[in-house]
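Of the protein chains in this complex, all but one are displayed in their positions.
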Amino acid sequence: MNRLSKLSIIVFSGTEDKLIPLGVISQGAAALGYEVRVFVTGWALLRFLKKPAQPTWPKEFEAMVPELAKGMQMNNVPSWLDMLKEAKNMGAKIYACSMMSQVMGLKKEDFDPSLIDDVVGVATFLQEAEGGQVIFI
Amino acid sequence: MNRLSKLSIIVFSGTEDKLIPLGVISQGAAALGYEVRVFVTGWALLRFLKKPAQPTWPKEFEAMVPELAKGMQMNNVPSWLDMLKEAKNMGAKIYACSMMSQVMGLKKEDFDPSLIDDVVGVATFLQEAEGGQVIFI
Partner (left out) sequence: MNRLSKLSIIVFSGTEDKLIPLGVISQGAAALGYEVRVFVTGWALLRFLKKPAQPTWPKEFEAMVPELAKGMQMNNVPSWLDMLKEAKNMGAKIYACSMMSQVMGLKKEDFDPSLIDDVVGVATFLQEAEGGQVIFI
């Protein structure tokens, strides 16, 4: 394992299903020793608030959500929130996008401080992400 | 061409339209000599079964699907499945995500063996992907 490995994740999609791979990948990468950075923007911001919006599922797969939820419970799969917090315990940092926060009327104090480390601009994120892998969810 | 080039693709979205770029990019990268790894998870798993689910199209662009299908046929564009199999012939490996398979009640024998090489965890995938490009579809 190259100790300089970095994985940066831009999370834009706010549907609940896509937050699962955010949790899984963040936690998995942090456990492998990656420097993990998450940049939350767009609709996803609404799920990182002190008073988060209700979960939204993609229209195309809505009918399958109860079965998915049951499968996660039966297999004792932690929620994406718990996986993300575990990633943070291992050093991951989570930033909210300053531009989209402003557009959506959200201030730093509106975000859940157990999740969001700071509100930063895209330039700061890109600089931290430089030279590593970047994925857009 | 750097002979160490690696491209790893995480496929979560299960809508049929997004499987087209999966096929195109996998085949294109494999043809260029890239080491290609595909990690199938989420809704996309349902399209890699021996008895695959019916195709699902995004609600927003449903009205355009017949025209798209006609355009693919008229231009003799291979299906994403054929492109992916071509990528495999050139060395690409395709893995199903073990956690999401378990959550969705899917076992290794449920997957189409002409597509899925193995069922692995996210840590295995990240280790194979390390140092290369990663995209999330």
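Just so it is clear, A and B label the chains in written order, and each chain counts residues from 1 on its own.
The criterion applied here is as follows: a residue touches a chain if its C-beta (ideal position, glycine included) is under 8 Å from a C-beta of that chain, and two chains touch if they have at least 3 such contacts.
Given the structure is predicted, the values throughout are model-derived calculations rather than measurements.
Within the whole complex, the absent chain has one touching residue among A:5, A:26 or A:133, and that is A:133.
Only one of B:71, B:91 or B:105 touches the chain withheld from this view, namely B:71. Although one chain is not displayed, chain B still touches it through residues 1-2, 5, 7, 17-18, 20-21, 24-25, 28-29, 31-32, 34, 59-61, 64, 67-68, 71-72, 75, 77, 133-137.
In the full complex, the hidden chain is touched by chain A at residues 10, 12, 14-15, 41-43, 56-59, 97, 99-100, 102-105, 121-123, 126-127, 129-136.
Here is the rule we use: only the chains that are shown with their structure count from here on.
Superposing the C-alpha atoms of chain A onto chain B requires a rotation of 120 degrees, rounded to the nearest 5.
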